[in-house]
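What you see is the complex with one protein chain gone and the rest in place.
Think of it as A and B in the order they're written, each chain with its own count starting at 1.
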Amino acid sequence: MIKNRVLVGMILFVASESIFFLMLVLAYVHFHNVTGATAAAQLDPIKTGLFSIALFSSSFTMWLAEIARKKENAALVRLWLFTTIALGVTFLTGQGIEYARLLMNNITISRDLFGSTFFTLTGFHGFHVLIGLLLLLLMFGLAVAGRKDEPTHVGMQSVAIYWHFVDAVWLVVFSVVYLWRYV
Amino acid sequence: MDLNNAQTSSIFHFATEQARSIVDLQIINLVICLGLFFTVAGLITAAAIKFRQRPGDGEPDQSEGHLKLEITWTVIPFLIFCFLGVMTGIVMYKVNPPVGKRQPDVIVNAHQFWWEYRYPKSGVVTANELYLPEGEDLLLEIRAADVIHSFWVPDFGQKMDAVPGHPNNLFLKPTRPGLFIGQCSEYCGAQHSLMRIMANVVSPQEFETWTQSQLKVPAAPIDQTAKHGEELFMSKTCVQCHSIAGTPAKAQVAPDLTHICDRKTIGDGVLANNSDNLTHWIMNAQKFKPGCFMPNMRLNESDAHDIAVYLENLK
Partner (left out) sequence: MTEASGTHRPINWLAEIPEYQGLWSWVTSIDHKQLGIMYITSALFFFLIGLVLALMMRIQLMVPMNHFVSQDSYNQIFTMHGTTMIFLMGMPLLFGFSVYLVPLMIGARDMAFPRLNSMGFWVYIFGALMLYFSFMGGGAPAAGWFSYAPLTEKGFLSNPGVDYWALSLLVIGIGSVATGINLIATILTLRAPGMTLQRVPLFVWMMLTTSFLVVLSFPALNAAIIMILFDRLLNTHFFSPAHGGSPLLWQNYFWFFGHPEVYILILPGFGVVTEVIPVFSRKTIYGAGFLAASTVAIGFLSFGVWMHHMFATGLGFSVLYVFALSSLFIAVPTGIKVWTWIATMWGGSIRFSTAMLFATAFIIQFTIGGLSGVTFAVIPLDWQLTDSYFVVAHIHYVLLGGMMFAMISGIYYWFPKVTGRMLSEKLGKWHFWLMVLGFNGTFLGMHILGVFGMPRRVWTYPYGLPVVSALNLFSSLSAFVLAGSIVLFFWNMAHSFVKGKIAGDNPWEAWTLEWATTSPPAPENFDRLPPVYSRRPLWDLTHAAQEPKPAAQESTHTEPDSGSEPGEQP
């Protein structure tokens, strides 16, 4: 991996973004003594948990897409990329539903520190998922209409690294935000 | 005394026990730093002279290093810094011991751009000019009402930031009387430069006298001008910000004016406290301290003068 500049670049980018998310998570944690009660009262870990499973599964399907690409099985590449995208969209839809419910209960970003920290943290995560979906769509577009060797193996690998990163961040965010009440 | 006539303060003019400890450490540090500096500068100067290229010079010996030397010049500085580290811990603890349950003697509340001083044990509330008894072990609690400020009188020793929502503690044991000048030391906005600290250290007896005089509730004005001034003060927006003991004016947004006649300056060091200056300040404080929160009151000179007379007669 250290020989391929695209992978080196993507790994470094992911490292940088990890620090960014670390800071947002720390802010959430710092204010938790004030916001924890609201989190426990307003958030639905079960529903969000289901949508989270969709996201985590999408990492698995992305891995399958990578293997298919290595084996040069174009049809499977298209299938698993499509599934990954669909699962990612499912997750974002779930986030949207969660946001809508909170907003209807008057929990906005400016209402209090819970709103501030929750929406900032999950919002940036969702934004990163969106970017990931765009990258996946790019891969998928190349798989459908591109040349014979597109998407390249390195391309798939680097998008996969990004996508797994997005999932790993959600693992942390979900645990800290939704599961803290059970600790 | 006003801005035109401040006194020199310096971290070496220690006026508290804490400042003295810090000065001692400062001297040790200075000796070490000068030693290291002259070593470096000396070696470079020597190298520059001794090894300057001369005609006929061949290629010098391409020495790549010498492990023992390199270890030495790593370990010796490390030991020097260990020593400084130990001294740091000792003086830190001496100057800033744990507060425990002790109650503060003065609560310093920093505002944009003035200092509020409260003495919880006696109940005195004043602004901008701080009085402290000599020889006593004092604890100041440092707070902020709006943005971050910092309380620093160099002669007293350390500075302590005033962080809103995060009260801090400062220990002082003044060792000699006098007037000591400091300044806000964390950029706090437009008038950060004109937020002076004027700390008077007096004997315990004088301090008691001062406390008593501060606690006295002034009598209502008798003189016509002063009475008119009082009417204006109470009817205009002055009461939205200022308080005067014994009157309906109780707002705490701006300096308490009960004993303003005792203060040496107006506007926390901007103008000398005399009748003329006070009148003009009241008319339009923005002219002298633009960006402070006392608006242009748009009073005519006669009204402002009457208010000034009222304030000066509060005893």
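Descriptive notes on the structure:
By our rule, a contact is a pair of C-beta atoms (placed from the backbone, for glycine too) under 8 Å apart; a residue touches a chain by one contact, two chains touch by 3 or more.
No experiment lies behind these values; they were computed from the predicted model shown.
Remark: the absent chain touches shown chains A, B in the intact complex.
Contact with the undisplayed chain is limited, among B:Q191, B:Q214, B:S243 or B:T258, to B:Q191. Only one residue from B:T126, B:N168, B:S243 or B:T258 touches the chain missing from this view: B:N168.
For subunit B, the residues touching the chain absent from view are 3-12, 21-22, 25-26, 29, 33, 36-37, 40-41, 43-44, 47-48, 51-54, 57-66, 69-70, 73-74, 77-78, 81, 84-85, 87-89, 91-93, 95-96, 98, 112, 142, 146-148, 150, 152, 154, 157-161, 163-169, 181-193, 269, 290-291. Residues touching the missing chain, restricted to subunit A, are 2-5, 8-9, 12-13, 15-20, 22-24, 27, 30-31, 34, 109-110, 112-113, 115-117, 120, 124 (touch as defined at the top).
To be clear about the criterion, only the chains that are shown with their structure count from here on.
Inter-chain centre distance (subunit A to subunit B, centres taken as mean C-alpha positions): 51 Å.
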